[in-house]
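Notes follow once the structure below has been shown.
With one protein chain removed, the remaining protein chains of the complex are shown where they sit.
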Amino acid sequence: MFAYVVRRLFNVVITLLVVTMVTFGVFFLVPKLTGSDPALLYVGKTADAAALDGIRTKLGLDDPIYVQYGKFLQGLVVGRDYDAGPDTTHCAAPCFGYSFKTDQEVWPYLIDRLPVTLSLALGAAILWVIGGVGAGVISALRKGRAADRIVMTTALAGVSLPIYFTGLVSAAIFCYWLGWLPPPGYVDFAVNPLEWATNLLLPWITLAFLFAATYARLTRANMLETLSEDYIRTARAKGLRERDVVGKHGLRSGLTPLITVFGLDLGSLLGGAILTETTFNLRGLGEATLTSIRQNDLPIILGVTLFAAFFIVIANLVVDLLYAAVDPRVRLS
Amino acid sequence: MTTSVPVTELGPADLSPPKSFLEVRDLRVQFATDDGIVKSVDGVSFGLERGKTLGIVGESGSGKSVTSLAILGLHRTRSNAKVSGEIWLDGEELIKADNERVRRLRGRKMSMIFQDPLSAMHPYFTIGQQIVEAYRIHHGGSKKAAKQKAIDMLARVGIPQPSRRVDDYPHQFSGGMRQRAMIAMSLINNPELLIADEPTTALDVTVQAQILDLIRDLQEEFGSAVIMITHDLGVVAELADDILVMYGGKAIERGPAEAVFRTPEHPYTWGLLGSMPRLDREVRDRLNPIKGTPPSLINLPSGCSFHPRCPYAGRNGDRSFTERPELTGTTHAVACHMPPELRREIFIQEVSPNL
Partner (left out) sequence: MSTPLLEVTGLQKHFPITAGLLRRQVAAVRAVDGIDLTVNKGETLGLVGESGCGKSTAGRLITRILEPTGGTVTFDGQDITHIKRGPLRDLRRDVQMIFQDPYSSLNPRHTVGTIVSAPLQIQKIPTPQGLKKAVQELLELVGLNPEHYNRYPHEFSGGQRQRIGIARALALKPKMIVADEPVSALDVSIQAQVVNLLDDLQRELDLTYLFIAHDLSVVRHISDRVAVMYLGKVVEVAPRDDLYAHPRHPYTVALMSAVPVPDPSRRDKAQRERVLLTGDVPSPIDPPSGCRFRTRCWKAQDVCASEQPPLTVLADGHQVACHFPVSDEEQHAAGSGRSAAAAQARDKIATVVADPE
C-alpha cells in the first residue's frame, strides 16, 4: 500500500511536469512558430519598440527555449528575478510569471481569487452530492413510480438547461422580483459568514442543480445495478431490515463509482467555474480565465491553466486513494 | 422414507392443516415483464419433514430457484412479482404473513446458501462482519460475543485458523473456503430449514465432495430440513431423501430418491438420465439427449409443456397437446398422460436398457 501511494505521488509530479512542458510549449513556442511576437502578446499591441525590447530581455525571450523553460521551472520552485538592467523585479516562489498588462505578479493575483472559486465549488459540491445522490437513491427505490418519474424529468431539465439561463432566470425571480435573496456577490467568509452564505446561495443552487441532475441519474443507475447484485439478495436472506439492506450494503457499493466522477468534477471546478462565475459576476479563477483570454494576457492564462491542471491531478490522486480506502480488493491487491 | 405429502389431497381450496414441517401448496410465482407474464412457478406443491432432504432438480428456467426464493419471501421486494398459493412453515402460513414477520424468520428459522459465494458475499465487508451481522440482527448482543460465535462456526465448517481468517475479505478466500464461510453464515442462527441453491455448481469436484460431506454432517448435527436445489442428478443422489423434478415451472415427478432414480416414470426424467454420461456405467456409444430446447416461460406450450420434446406425446390422442397433466400418485407422483402401467412398461423395455 505504501509503495502504491509513493508510486502515485511520483506519478503526480511527473504529470505536473508534463503539463508545465506542454503549456509552456504552447504559450511560448506556438506564437513564435506562427510569426507573432510573444513579447507583443505579453504587453499588448500599444507598446513601443523600446518597451518591447525591455520585455524581451526581462523575460529572456531571446534565450533558447530550453533555457527559458529551465528558468520558468526555477521560478516555480525557488522564485526568479526579472532583470532588465537597472530595474529588477523579484518574483518569489512559486513564480507563475508576471503580468505586464495588469502590472502584477500572477501568483498573488490568482491566490487572491482562489477563495471565491473554492467557496463556490465546495458549497455547490455539498449541495449537489446531497441533492443528487438523495434524489437518485429515491428514484432507484421507487423505480417506475411517480417519484422516479418526477426526479428523472427534473434531472433531464437540469442537464439540458444551460447555467446562464437557470442562473439569470433564478436571479431575476429570487433577487429582483421576490427580493428573497441579495444580489449574488462575494463577501469574505472571515468578514461575515452569514452574508458569505446568503450571497453565494443562488450561485450554489444554480451550479449544484446542473451537477445534481447528472448525479441523480448516475446514482439511480448504480443503485439499480447494485440492488440486483447477489450479495444484496444475501443481505435480505439474512433477515436484514430493508433500510439496512439499502443503507448499509447497497449505498456503499452503489456510490463507489461516483467517487471518480465527483473527484474529477470538483477538480475541474476548482480550476474555475467560468460560466457560473461570469453569470453571477463572481471574481474567481474562472472569471480570471475569461478576462485574461479576452485581454490576451499570456502569463495569467498560463497561470490558470497550471492551477486547473494541478487541481485535476490532485483530485485524481485523492480519488484513487479513496477507492483503495473503500474497496478492500483494491487495497489488498 | 415416505415423507412426501400426497399431493392429490392438496389444492388451493384445501383447508386442512399442514401435516409436514414445511408444506408448499399450489405455489405460483409470476413476473410481469415488457414481453408478457413470465410464469416461473406454476402450481407446485410438496412437503418436507425436519431432518430430511428434498432435492429439487431441473434445468435453467425450470423454476427451481424461484421456488426457493419464494419460500424465503425474497420476491416481496420485487414490485413486478406476484406470488400465490400457501407456504406453511412449522404451522405458520408465510405468503399472507406481513413483511416484518417473514423478515424475522429469514436467516433465523429458514436460511439459504447461494450458488456463487464470491458474488453472494459483500466485497467490502469482512467474512466476520457479515456473519456477525447475520447473528446480531436476530439475537442482538455485543459484537464481541457475536464475533466469537462467528469464529466458532467458521471452525465448525472446517476453516483453518478461524480467529485470523474471520477478519479476511471474501476475495481473500478460495472458492471452497468461501462456500464454507457462506454455510457458516447461514447456519449461525441454527435454522430449522436450510435451502441450498446449487451450492456446489461453482466448485471443483473434489471441493464439491468436501462441501456435500459438510452439509450432510451439519444436517445430522443440527437436524434441519434441507432443500437442495441443483441441476446435477449426481448431487441429489448423494443427499436427497425425496426428489422433485421440475420442468417449465411445474413439478413433473416427485417421490423418494430411490424410486425416482430406479424407476423414473416421466419421459423428461428419462431424458435427463439418458443425457448424462455416468462413471458407474459402461461407456455408451452415444448419449440419448432430449430433442429441442426448454420452453419459453412466457409462451408455454399448450397441454403438457413437455410435449414438443416428448417422444411419447402422440400416444395419448390429443390429450398431451390440449390438457395439462396433473401430478398424480401418492408416494411416487408423476404428471403424465400415459397410464402408469404403460409408463412402467416403456421404461423397462425401451429406456432402462439405454441408461
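A and B are the chain letters, set down in written order, and residue numbers restart from 1 in every chain.
We adopt the following convention: contacts are C-beta pairs under 8 Å (C-beta built on N, C-alpha and C of every residue); 3 or more make two chains touch, one makes a residue touch a chain.
Because the structure is a prediction, the values reported are computed rather than measured.
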**Q.** Residue of B:Gln148, B:Gln210 or B:Ser352 touching the missing chain in the full complex
**A.** B:Gln210
Q: Out of B:Arg78, B:His171, B:His231 or B:Arg319, point to the residue that touches the absent chain in the complete complex.
A: B:His231
Q | Residue touching the undisplayed chain, where the options are B:Gly176, B:Gly303 or B:Gly329 | A | B:Gly176
Q | Chain not shown: contacting residue from A:Val6, A:Val77 or A:Ile130 | A | A:Val6
Q. Tell me, which residues in chain B touch the chain that this view leaves out?
A. 59-60, 160-161, 174-177, 204-210, 212-213, 231-235, 237-238, 240, 257-258, 261-262, 271-280, 283-284, 286-291, 293-294
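Everything that follows uses one rule, which is that only the chains that are shown with their structure count from here on.
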Q | Distance from the mean Cα position of chain B to that of chain A, given in whole angstrom | A | 55
**Q.** chain B partner contacts - residues on chain A that touch it in the complex
**A.** 143-144, 229-231, 233-242, 244, 249, 252-253, 326-329, 332
(Q) Quick check on the complex: what are the chain B residues that touch chain A? (A) 69, 72, 74, 77, 79, 103-108, 111-112, 114, 116, 119-124, 126, 133-134, 137-138, 169, 171-172, 185-186
